[in-house]
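Of the protein chains in this complex, all but one are displayed in their positions.
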Amino acid sequence: MSTSSLAERYRATRATTDWICEPLITEDFVVQSMPDASPVRWHLAHTTWFFETFVLKPARGDYRPFDAQFEYLFNSYYNAVGPQPFRPMRGVLTRPSVAEVRRYRAHVDAAMLELLEQYGGAAGVVVLGLNHEQQHQELIVTDVKHMLSCNPLHPRYRDAPVRASGTAPSARWIDGTDGLVEIGFGGDGFAFDNESPRHRVFLEPYQVGAHLVTCGEYREFMADGGYRKPEFWLSDGWNIVRDRGWAAPMYWEPRENAWWMMTLSGVRAVNDAEPVTHVSYYEADAYARWAGARLPAEAEWESVAAAYPMAGHFLESGNFHPVPARDDVPGGPTQLYGDVWQWTRSAYSPYPRYQPAAGALGEYNAKFMCNQMVLRGASCATPGSHARATYRNFFPPEARWQFSGIRLARDA
Amino acid sequence: MSTSSLAERYRATRATTDWICEPLITEDFVVQSMPDASPVRWHLAHTTWFFETFVLKPARGDYRPFDAQFEYLFNSYYNAVGPQPFRPMRGVLTRPSVAEVRRYRAHVDAAMLELLEQYGGAAGVVVLGLNHEQQHQELIVTDVKHMLSCNPLHPRYRDAPVRASGTAPSARWIDGTDGLVEIGFGGDGFAFDNESPRHRVFLEPYQVGAHLVTCGEYREFMADGGYRKPEFWLSDGWNIVRDRGWAAPMYWEPRENAWWMMTLSGVRAVNDAEPVTHVSYYEADAYARWAGARLPAEAEWESVAAAYPMAGHFLESGNFHPVPARDDVPGGPTQLYGDVWQWTRSAYSPYPRYQPAAGALGEYNAKFMCNQMVLRGASCATPGSHARATYRNFFPPEARWQFSGIRLARDA
Amino acid sequence: MSTSSLAERYRATRATTDWICEPLITEDFVVQSMPDASPVRWHLAHTTWFFETFVLKPARGDYRPFDAQFEYLFNSYYNAVGPQPFRPMRGVLTRPSVAEVRRYRAHVDAAMLELLEQYGGAAGVVVLGLNHEQQHQELIVTDVKHMLSCNPLHPRYRDAPVRASGTAPSARWIDGTDGLVEIGFGGDGFAFDNESPRHRVFLEPYQVGAHLVTCGEYREFMADGGYRKPEFWLSDGWNIVRDRGWAAPMYWEPRENAWWMMTLSGVRAVNDAEPVTHVSYYEADAYARWAGARLPAEAEWESVAAAYPMAGHFLESGNFHPVPARDDVPGGPTQLYGDVWQWTRSAYSPYPRYQPAAGALGEYNAKFMCNQMVLRGASCATPGSHARATYRNFFPPEARWQFSGIRLARDA
Partner (left out) sequence: MSTSSLAERYRATRATTDWICEPLITEDFVVQSMPDASPVRWHLAHTTWFFETFVLKPARGDYRPFDAQFEYLFNSYYNAVGPQPFRPMRGVLTRPSVAEVRRYRAHVDAAMLELLEQYGGAAGVVVLGLNHEQQHQELIVTDVKHMLSCNPLHPRYRDAPVRASGTAPSARWIDGTDGLVEIGFGGDGFAFDNESPRHRVFLEPYQVGAHLVTCGEYREFMADGGYRKPEFWLSDGWNIVRDRGWAAPMYWEPRENAWWMMTLSGVRAVNDAEPVTHVSYYEADAYARWAGARLPAEAEWESVAAAYPMAGHFLESGNFHPVPARDDVPGGPTQLYGDVWQWTRSAYSPYPRYQPAAGALGEYNAKFMCNQMVLRGASCATPGSHARATYRNFFPPEARWQFSGIRLARDA
């Protein structure tokens, strides 16, 4: 990538973050509505901290940090950089103000753009920083959604440009490539370290669902006592169902014999044609068992995805909710990317011969390879340029606040 | 009180709340830094809700509520009015915005002032509402202090106009009135229902300390192993000392062989001449036992206080921290009012023949008469017109975020 | 008391403990069914430890402890003696065995009896130790009841010799002595330090219920929505009602339109004529408010009790459940003692000029004078010789596993 195009991309990525924040008022930037979420203000500062810590400080001996205390204050989890504030306390801090954080961003932007114009060597860390910012763009959207959902006034985030009514597609299965296949990233562009190395995996014959599981299909599972019958559930999942009283996907609520849902564009009736979202791994797995199927292994998902071009409704659509399936891949699978992340049955583990990046950046992915499940695809809150076939997203099996949904698989 | 002076007092009280909020930025209004605290925004709205609910709605059939949902949203604990949001969630709500809450205040203020000008009958609930607002003025100060203390940047709230250096006074004891005494409110003005009725109590001969316990005296207790020796402590207090690692009053921190403290005007060295504050009942009680004394019973405190005129440094001084003792009552006790609340040994119980107010307002005090200890006097964050000899403040014995301090007593 | 009669009393008290344990199997001695309870084995060892620690070791330089490690192992909460095992771990220890603990008792009994026959001086600590053992006799009964209640097989402890059917007495009120009264222990015999000194209290005119509140009366409160209406409850109590789902006294369970209860003699239908028991202070207080009355202050209770002779059904009756009222005090109050402890509205506080005993024994009562409510009377699990008018029992307001019930009071 040329240095000028990298500067361009830097500007564009940072601008997208601003665009996401446009509908928010100052108050919205401060709150942490649960320990797993972060205040928007923190996201804005931490992504800036990333460039300051990993690009500007190493690259320029004369770089003057905006505020020396921010090195500590906006460190997320990089122990090699130093200690960090206790995570659940992020939402208790009201200073620096949102305006000050914006000044921090401007300060770092200026230094970054100056640097990028003179950049001669490898731009790897800058590109990593931009991908990092894209991940936080998605998190801002999902964290804001959670925060607004706690408010009995049900505030909207922004109107959706498109409100596709749509019809649910008929169930159909796609044959996957089996035998000894190759997965993982092996190309030239950017990928996170956890997608490497490209390696061989042996797969038995299998099929994956052509379409995402819809709200209508999921409601059949619910109507059949899905949340009341332990035989569909993993033991840990069943305990959570009972302890937390789960009876529907997150953000659904019953109203006079109908299910409604909270979306970022307001509360409305559940549309049966839409992909179901905000389900945990436990719910995805239970649904699959009820349906006589299973979730795909990540190697299966990737082998199927590799055979089709990438397309989808992403963050840029401004449609902060999954929409009904489009038939843009005749005969092939729909909605592999965009709309909702798809839970796989694969625990998040290192690939064979995986090597974390050196130094503090090795903490980016490697130390989380336990107690999490892999999701594939991308969602309506993912920037389009951030999606790819080899991408490994991961969350704990009980997480529901991401746009996570279900694609089935079965043995052929 | 004439209706015009009541309107005047309404204006003045509401203006004091604004004055307290002056140094705050929008972000500061949103956060709830612990379950016992509330966001400033909530305090502003709830005190307004009080007038809307208990004055405007009953008094004027044509009153148009600012927002029908606020009846639920800003109810604190009045079950007779209806359900309330879960208290620890107050800090998750970002809407209505601070600006909207200010409009809510303006809307209610207009209606209240219109009403007050025509007010003919008993103004009791309005006066209660003003006293209620004064209580929340103090809570805003203490909640803001706690919130800012969580921030590693140690932001200041506002500068203190006076920084009294002072000298700690010499210990001296005041004889109290003993035998059959009368306590409780029996006058004409305003008092909370829990101060009534005036009634007789029998007291053995006793003395109370002329001065508040100072930081210097308290440091002697600490130096003598006060926080490490169980013999000084109530059993519940000792468990907390060990579980939470208490080793000094709240907001104190050790720095290179000296104790520093966080105040609303910045972090600075502990001044030995100042009254100690931010101690729990457990610490006050342990200190008293170490000192060979005890805490006063509330009837003892009140009997002493009744013999002296009221004076003190209150909220209006703009000095949001207790200052060293003044010798404005020659021979008598100092700092009975203002500076710090004084823990008594009395559990918060109903007075004989106590009758809660009728209706929802009966929930104001009565339902908290369990598991709390009475504090007397007032603090540097209490509005001066809110203090009186019969006032019964109450908090759980482990509470430390109020300006709570120690006055000793002993058997004569 | 003569030394021979003290030895006699020692033998008798220790034998009563054995009699209480008779129906238990070895397994029953080991379990701690909740943190507030203790294993029977621990009660047997700790009461023995008390004599060894506070009588034998100080009195006889040549006393050989049964096992040096027991000084630590069976210390309950005497910090002045040394550290103690973490209380909730009492139920994890299986050794020393029950047989070994019995040998420990025999060893100490032999040394104690030898000592008592030569005792010349004050026998105060021995008598304290016997009263201490009597308290643990009651706790063994209540802890065993709780433990058995956790077992779905509903094992019985022992059959009741008497199953009084009875008729509920009509409501009636007794005038109490008002004005300046004296309460507290001032006699010659034994009393705990917390009952002293005898002192004056001023009381307004009042009445107390002649009878205990019965199950039938309490069921009216339940039928009237007592557990669903916040207006009857203290705030802390209402939170517990909702969090724990309380809807009846402890050990009650609904069965096909009737209430049944677990007793130590088996599960059976609730008898409306019996005093209600296993209610918390919160429930007692809520019932009283619903009934348009209140709970008595402890000084009121004691002033009434002082006017009547002591009688009641105690531990020795072998009737481990309260029975319907007897009319053995014509015109006077029934069941002041025995059957059930009666919650008062008084927080457990030191009496004026109270002085704890010196040394480690000062920890017996003084350090618990916070967050607890006083109960008066005695229960069906209290040894008869342990009851007296000045006795102050105390438990936290949420405690329900003691035989605690309700006597009403009202202003006259």
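Observations on the structure shown:
Labels for the chains are A, B and C, by order of writing; each one numbers its residues from 1.
FYI, a residue touches a chain if its C-beta (ideal position, glycine included) is under 8 Å from a C-beta of that chain, and two chains touch if they have at least 3 such contacts.
The structure presented is a predicted model; accordingly, all values stated were derived computationally and were not measured.
Although it is not drawn here, the omitted chain touches the following shown chains in the complete assembly: A, C.
When the full complex is taken into account, the listed residue touching the unshown chain is C:155, out of C:65, C:155, C:216 or C:266. Touching the chain that is not shown, out of A:59, A:125 or A:347: A:347 (per the contact rule at the top). Among C:6, C:56, C:81 or C:98, only C:98 touches the chain left out of the display.
Taking the complete complex into account, A:180 is the one of A:68, A:180 or A:258 that touches the chain left out.
Counting over the whole complex, subunit A has residues 77, 79-80, 180, 199-204, 230-231, 233-238, 281-282, 285, 297, 345-347, 349-350, 352-353, 367-371, 397, 411 touching the chain that is not drawn. Subunit C meets the missing chain through residues 25-31, 33, 41, 69, 72-73, 85, 89, 91-98, 147, 150-153, 155.
Quick note on the criterion: only the chains that are shown with their structure count from here on.
Drop subunit B from the picture and the touching chains left over make up A | C.
In terms of the distance between Cα centroids, subunit B is separated most widely from A.
Subunit B and subunit C have centres, each the mean of its CA atoms, that are 38 Å apart. Between subunit A and subunit B, the centres computed from C-alpha atoms are 46 Å apart.
Averaging C-alpha coordinates per chain places the centre of subunit A 59 Å away from that of subunit C.
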